[in-house]
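With one protein chain withheld, the remaining protein chains of the complex are depicted in position.
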Amino acid sequence: MNPVPTAENPFAGDNSGIQKRETAARWALRVGSYIVVIITLAIMLHIFIKGAPVTFQSKWPFVNTQFLTELPSQLHVIEDKQGNHYETGVNGADAIKKQLGDNFRSEKTIAYSGGGILGPIVGTALLVIVSVGVALFLGVACAIYLSEYAKHGKFLEMVRLAILNLAGVPSVVFGLFGLGAFVLTAPVFVDVPADRSVFAIPLGFTTLSFEGWDTCVLSGGFTLAFVILPVIITASEQCLQAVPQGFRETSMALGATRWQTIRYSVLPFATPGILTSSILGIARAAGETAPIMFTAALAFKDKLPWQKDLPPLPADASIFAHWEQSVSRFLGIFTESVQALPYHIYTLAAKIPQNEYSERAQYGSVFVFLVLVASLAASSVLLRKRLRAKYRW
Amino acid sequence: MDSPEPPPRPPLRTLLVRNRKRTVLGMDPQQVIKYFFGLNASTAVIVLVLIMLFLLREGIDFLPTYRNELVTYRRAGLEFCDIIDKPLKEHQSLSSSLRQSVSGSLDTLGKTARDRRDAAFLLKNQAEEKATQQRETLEQALEQAPPPAADKLDILRREQQKAAAVAAASLVYPDLFTAAEKQQLQTEFAALTPEVTDLPPFLQTLAADFTAKDHEARTKFEALVTAQEEFEEAPEGLQEVLDELKEHAQETKEKADEFHVLETNRQRLLEAAAKAKNADEKASLTEEAEASVAEPVNLDERTKELTARAGELREQLENYVKAAEKASASLPQEAGTSAATTMLADVRAKLPVHVQEMRDAALQLDQWRSDKPVSMISVIAAFFFGSQWITNSSWQDFFGFVPLLTGSLVIALIAILIATPISVIAAIYTNQFASEREKEIIKPIIEFIQAIPSVVLGFIGISLVGNLIKDFSEVSWLQWVPGFPIQERLNMFNAGCLLAFMAVPTMFSLSEDALNNVPRAYIDASDALGATKLQTVFRVIVPAGISGILSAILLGLGRVIGETMVVLLVAGNRIAIPDFSAGPGVIFQPAHTLTGIIAQELGEVSRGSSHWQALFMVGIVLFAISLLVNWCARAVARRFEPHKA
Partner (left out) sequence: MSADSTAKTTPPPVVQVRDMDFCYGTSPALFDINLKVKYHRVTALIGPSGCGKSTLLRCINRMNDRVPSARVTKGEVLVKGKNIHDADVDLTQLRKQVGMVFQKSNPFPKSIYENVAYGLRIHGEKNKSVLDEAVERSLRQSALWDELKDRLNANALALSGGQQQRLCIARAIATLPDVLLMDEPCSALDPISTLKIEELMHQLAQEYTIVIVTHNMQQAVRVSDYTAFLHLGKLVEFAPTEELFTNPREKLTESYLRGTFS
């Protein structure tokens, strides 16, 4: 029965149908939302279940140090006549073969799947250091201009539009840009410019030649810097805007110049926020693959960037006696191409067959990578929450 | 160190009004600082311009290079051969359909016999496999130069016998065989020894059975079988002539290329010689240049040799067409099974079209001219509307953009169709219905997705999602879904799902912002009129936030099209236009994408080659697409934003 408005109850109405519909719709929406949540958790769980056993172990120190501190290498799987399988590295293979003697049946090798992932971790760290360094410098300066100096006008409009568009450029296009700009064209000081040099400026004692940096940490880092630049600019500008206007006015009213105001009354309050937000940029830079594919990353390298075939420095002398050499060797790290975690995962996923032996390296790397990136992102979010609670003007 | 008198403090006033103007390069330092920051702010603009410049620098030469290649393609006569070669490819697919139809028909009679034979042989292999070790040992012993003692051999034999018996007993015999036959098979397998090479009798019977049945079937479907064989053999004569011509054309092309390389080299050397300051250097360079002289190829002469054989080609073509028509006429209406009949009907429908295409090709042969110029517009069309992306080919490289674009678009469409409802629903629920506690769960988790690197998702696509979809597609009660069961684990649908997952956080956050920005007053008004929550949400809040939601969808689309690693790993990387005749099932086919092709191929090509330039061209198009999508998103956001006006 449909209650209709009457004299006794002018507001009677049958809302049971409506109620049912509302509840049904609410549940439909709720289920829709939780689908994403559940899928996300399921993927995380899957990676955790498959990857955690590679990274952790039940004995002290509970972390599989071998996986985290060795360079990637080939995995040798040796089968004996009883059908037992032995997994081992390059060096172990011969020993086991000798030991098995006649019992040896077959051996197969699986590329990249042995050893650990120290090389990729170091490479990613170097790339992140360079890219975040560059991006923070450019990004914060840009944000200061936008927030403190810019007046409404064509230029500001253009900059904002450029930042928006930069954020939308596909990462592989950044890769192409990095290849064209840094790998092939960026300026270097050389004695004799190479053939491919776009143009060279003689400076007397040396020549500034636009012949590119080749694939190296520096090229990759700069490319990544531009990928994360929009993130850093936006985050920094928000932090600067969050500093109350009153701080600036007070400072200006005391006769401080614009720069003094920024330096003493704005930046100190915005810096913690900028730094926390830039952690998000680190996470993004560490996670990108396409921009470093042609600019920095190698599929395989059996040395760390600082392991080079150079004569050792004379042992007797202190490091200061050879500081020039030391510095140039240190800088040499950045002109090496490296392995990087995301590219390593790509290689593991695309270049070798999926089987029980490659799974260890694959899920192990993915797990470590995800833990690194996710903890960076999470810490950024948490720190920002903390800061917001602390600095409430 | 007390000084007798403290130094006089500067009067406060002088300190405050002290003229502190120092100048840097004739400018006020404040100005310098300002310009410094302004310069940094313009990096975003500069980078955008630089991206464009560098893409153009590497890519812009593509059009002339590709044009030269196409000119060579035409003048060396490769195009001439392709006139016939391209339509002839259809013969293969028709022929394979016919073959399937024939084998389907033959199966009606011979299937059981064949299955029984195959199963028995499979079982035999399994039995042997299980006893391999003992068998190998025995074989080695038998082959030893001085044969081992007989008793030793006996032991080995017995061991082998035992292993074979165990293996035979452990096998699962399918129900194709009766109990007695199973028993017999087991006995025969148990008796397998390396010394006996003849097949066991029952297996022989099975093989003979099949041959007999097959023969019977072939007699029954004689018309079909002959027609198929005739059709299969029909193009032999044509193919022979064509292959000769192709070889000739290719030789011409190689010579032309070689000449081109040497010639450019000579030019470069001469230029260097002209610039060289040192007389010796100059002399040596000139000498080198003279050494690099190559015989110019008379292209016209050589292509004439090709066109001279056009008559022969036409004749063979006519033969082929006649043979094909004959085969088509003798094709029976019915095949053994309904599937085979459908396939047959399909072939019968396509054959006349194919024949017509071949006839048209014959006409084109006459009109073809090797010296017809290749216009720039046709080169641009060949890139943007070309349906083939063929690289590293020994015949001719084609850089047609359409297969990549279709792949990218279909995948993006799948992703958007999946991601839009999910993220909009999640945004509506979180913004309007969820309790605070739920919000604190849903929002961070969805935003967390953004932090998952795309290569990890790509890996998940390979290792997890692909298998899930494949297993799912083999479930029997889902067979009504078009495209099921799927052939490839890695396909467009798989990539689309993962990209949808990636796009969700972007679309969710932006949509939620849009809903959040809907003025409170609208909700008040709607409530005061007695609207229920649902009515308010769907009649007022969502329509008011629609611009933000649309622009969120567009930005999600931009993200999806630009994403590289997921499609590179998961989309299957088959460079071909997906076969849309498969209906909606097309989404389960593999494809390649704009982003994927760059990532996959750029590492392997040499700088400055046409392939390299083509990849940069793709980059330019991608860049343009991203700018366009961004612009659209902004335009949409502005267009429908009345409450902010």
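For the reader, a short list of remarks on this structure follows.
When the chains are written out, they are named A and B in that same order, and each has its own residue count from 1.
The working rule: a residue touches a chain if its C-beta (ideal position, glycine included) is under 8 Å from a C-beta of that chain, and two chains touch if they have at least 3 such contacts.
As the structure is a computational prediction, the values presented were derived from the model and not from experiment.
When the omitted chain is restored, the residue from A:Pro10, A:Pro61 or A:Pro353 that touches it is A:Pro10. When the whole complex is considered, the residue among B:Arg369, B:Arg539 or B:Arg607 that touches the unshown chain is B:Arg539. Contacts to the hidden chain, counted on chain B, fall at residues 519, 521-522, 524-532, 535, 539-540, 543-544, 642-643, 645.
Take chain A: the residues that touch the chain left off the picture are 3, 5, 7-15, 18.
The rule is short, and it goes like this: only the chains that are shown with their structure count from here on.
Taking the mean of the C-alpha atoms as each chain's centre, chain A and chain B sit 28 Å apart.
For chain A in complex with chain B, the touching residues are 18, 21-22, 25-26, 28-30, 32-37, 39-41, 43, 46-47, 81, 138, 141-142, 144-146, 148-150, 155, 158-159, 162-166, 168-177, 179-181, 184-185, 226, 229-230, 233, 255, 257-259, 283, 286-290, 293-294, 342-343, 345-346, 348-350, 354, 359, 362-363, 366, 369-370, 373-374, 376-378, 381.
Residues 16, 29-30, 33-34, 36-38, 40-45, 47-48, 50-51, 54-55, 57-58, 133, 421-423, 425-426, 428-430, 433-434, 441-442, 444-456, 458-460, 462-464, 501, 504, 508, 532-534, 555, 558-559, 561-565, 568-569, 595, 598-599, 602-603, 607, 615-616, 619, 622-623, 626-627, 629-630, 634 of chain B touch chain A in their complex.
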